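Missing here is one protein chain; the remaining ones are kept as they sit in the complex.
After this line comes subunit A, so read on.
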Amino acid sequence: MRRLTTTLETTLGRFGGVNLLPVAVALVAFVLIGAPSSWLTLTVAGLAMGMMLFLMASGLSLVFGLMDVLNFGHSAFVSFGAFVSATVLAGMGAWLTADSWVLNSLALAASYLAAICFGLVAGWFFETVIIKPVYRDHLRQILITIGAMIVAEQAILAFWGGTPFSVARPHFLEGSWIIGDVSIEIYRAFAFTLGAAVFVMLFFVLNRTRIGLLIRAGVEDREMVEALGFRVDRLFIGVFMLGSALAALGGAMWAGYETLITPHMGAELMIVVFIVVIIGGLGSIEGTLLGAIMVGLMSNYIGFLAPKLALASNMILMVAILLWRPNGLRPAVK
């Protein structure tokens, strides 16, 4: 077993390290699935799902990394983002169905913007009222954030009702591209592209700006950043708001992907989101992206190859990765 893992380690290291893990998974899946067209469809679906999971998980990972805060209520932002954007879309029905991609995208942008703004404000409120009093106390964090999640779910139930809410999709994102015998859902390609763009932006901010350096440094050693003269608690509010906004955006995109949403969607996604953060390595967005892509791909491949295993596949993936790398694939601290 040791020999096997070290061989795996060195081989991976030679070709770009753990970043290549999704490629390896995709190759194995290609062989197992056999049919290239199904494989391509599943891969695109997996990448799209991965990108949306990344948006939902990145904030959680940074929030834990920076302040050691366990927020089980994070999924509330996902649900609210979904419902807020779906409501905006429902209100803009005319623009949405118009045969003009400009109006279509304006409606979509407005719905995403609404979700993001909601995430920022709700994130600020959540941090100030719920998280701040329980810094440094994990047990209370778990209790109060789970409590907040239940309250949020009930609030959605009260406001939007219990029947599944159907989400309108802009006209230009409907349908699929057919290339030969391969069909690619346009919405999936779109979700992947948007998620990738957000990742690139986040990556740039974290690696090329002073605020970003402070965040990364704070994830590694909060006290030292304070001893250099910076208020990490103030930085943290900003990171929390950003993370909530990204989760809300992820929820909004997920809503369009599923087209039918219920108040429980956040709670259902939460477990997957936690798995993503844990296998990626806490506090690093590269790790979170890697974890999200792995979960997205595996869910789709296993859902196709062995539907009976689909529910357990994420758990199995997490256990396997943690046995190999107990701190996740790319932890923030070396």
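Definition applied: a contact is a pair of C-beta atoms (placed from the backbone, for glycine too) under 8 Å apart; a residue touches a chain by one contact, two chains touch by 3 or more; residues count from 1.
Everything that follows uses one rule, which is that contacts and distances are computed from a predicted model.
**Student:** Pick, from "NAD(P)/FAD-dependent oxidoreductase", "FtsX-like permease family protein", "Acyl-CoA dehydrogenase" or "Amino acid/amide ABC transporter ATP-binding protein 2, HAAT family", the protein name that UniProt gives for the chain of this complex that is not shown.
**Tutor:** Answer from the UniProt record of the missing subunit chain: "Amino acid/amide ABC transporter ATP-binding protein 2, HAAT family".
**Student:** Which of these touches the unseen chain: A:Leu173, A:Ala191, A:Leu214 or A:Ile261?
**Tutor:** Spelled out, the listed residue whose C-beta touches the missing chain is A:Leu214.
**Student:** Just one of A:Leu157, A:Leu228, A:Leu260 or A:Leu309 touches the chain that is missing; which is it?
**Tutor:** Missing-chain contact among the listed residues: A:Leu228.
**Student:** Tell me where the left-out chain touches subunit A, residue by residue.
**Tutor:** With respect to the unshown chain, the touching residues of subunit A are 210, 213-214, 216-217, 220-221, 223-232, 284, 332-334.
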